[in-house]
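Removed from the display is one protein chain of the complex; every other protein chain stays in position.
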Amino acid sequence: MSYDELKNLLEQDPFLKHVGIKVRSIKKGECEVEAELRQELTRFGGMMNGGAIATLADAAGGCAVLSHYMDRNEVTVDLEITYMRPITEGPAVAHGKVLKAGKSLAYVIVEVKDGKGDLAAFCKGTYFLFEGVKP
Amino acid sequence: MSYDELKNLLEQDPFLKHVGIKVRSIKKGECEVEAELRQELTRFGGMMNGGAIATLADAAGGCAVLSHYMDRNEVTVDLEITYMRPITEGPAVAHGKVLKAGKSLAYVIVEVKDGKGDLAAFCKGTYFLFEGVKP
Amino acid sequence: MSYDELKNLLEQDPFLKHVGIKVRSIKKGECEVEAELRQELTRFGGMMNGGAIATLADAAGGCAVLSHYMDRNEVTVDLEITYMRPITEGPAVAHGKVLKAGKSLAYVIVEVKDGKGDLAAFCKGTYFLFEGVKP
Partner (left out) sequence: MSYDELKNLLEQDPFLKHVGIKVRSIKKGECEVEAELRQELTRFGGMMNGGAIATLADAAGGCAVLSHYMDRNEVTVDLEITYMRPITEGPAVAHGKVLKAGKSLAYVIVEVKDGKGDLAAFCKGTYFLFEGVKP
């Protein structure tokens, strides 16, 4: 699977498509994804909903893991997200990075920035790997 | 605000509506929400996407917090979710419960079960409270 | 290995011994441990140090996992602890319980109560299992 195929695969994932997540860039162990702040991603007050932010962060984290191995599939084990600043201006951009890629577990961190480039959320994730060419 | 008004408020929240989250029940410090496993909430393999599960869990947690105070607004500070079992059958049901409600912080736990009633995810959340009659 | 042997093993663990952790009870998938609030476990202000509480919680969680399998060894993958109330009166008691015990991962929750029986901290942990009769 090439990075282009990985990008397509992610953007065709049903829920990620429903949220409107696009892949900005992929390199080995790193992935950047984004979402425009459309009205349907907001919560009361007009800021981005925390669940939408978690979805974006998990997409970046999972993609970073997939891009490291390229021939494994993964499921999220743990996702821990801290919300530091409301996102009131898009696009929201999440940058995921593999901290360690083991035999059965991979560990990532994800930074989520708002449209002004300010750090809005920080996320730590643990992913379990299994066989399967396609995610 | 009554529990019915809180239920309506949550179900009209733009992102929760986009995901299709409904409120099953509310009592002081507890809230149960659900989502049908529609195709657009899935990931590859047909199971529910982890971001959709996090959204459901955060909705249950936030609602539990709001139902405890009824006259405060909240934002999520930290959300930590562990995925234990893929959700392949809906509806997914999240039950949030306040563990402690302080002056500025409230702490909740959330259990997410699949359509068979099996525990699929467990979540812990910390919420920051501020003034504002409506969430 | 019997529960008594497991209890001895834990109480002889060098760091747990250094902190003064005792096992109160063990049953399959559950374990309760305690620590007196000796002066060397405190932080400024006289309350129990957060690291000491995390140690107690991890001991309860790890013990619960070991008691479920009895013939596997474990290492902690993720430990997430929320501190809700300062512990100013001992003994601090941590009750760990397995939520799900899988083939390679086990998931636990731990409640930590102070000497008055009030919930002081709540913890969620993920443990990785491997072969080895003794922990």
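The letters A, B and C name the chains in turn, as written, and every chain counts its residues from 1.
The definition used in the following text is that contacts are C-beta pairs under 8 Å (C-beta built on N, C-alpha and C of every residue); 3 or more make two chains touch, one makes a residue touch a chain.
What you see is a predicted model, and the numbers here were worked out from it, not measured in a lab.
In the complete complex, the residue from B:9, B:105 or B:119 that touches the missing chain is B:105. The omitted chain makes contact with just one of the residues A:13, A:80 or A:114: A:80. Residues 77-78, 80, 104-105, 126, 128 of chain B touch the missing chain (whole complex, contact as defined above).
Against the chain not displayed here, chain A makes contact via residues 78, 80, 82, 84-85, 99-100, 102, 107, 109, 119, 122, 124, 126.
Where chain C meets the chain that is not shown, the touching residues are 9, 13-19, 39-44, 49-52, 54-56, 58-59, 62, 75-83, 86, 134-135.
Going forward, only the chains that are shown with their structure count from here on.
Of all chains present, the one whose mean CA position sits nearest the global mean of protein CA atoms is B. Although chain A and chain C carry the same sequence, what matters here is overlap: shared residue numbers make up over half of all numbers found at their interface.
Centroid to centroid, with C-alpha atoms defining each point, chain A and chain B lie 21 Å apart. Distance between chain centres (mean CA atoms), chain B to chain C: 28 Å. For chain C, residues touching at least two other chains, in rising order: 78, 80, 126.
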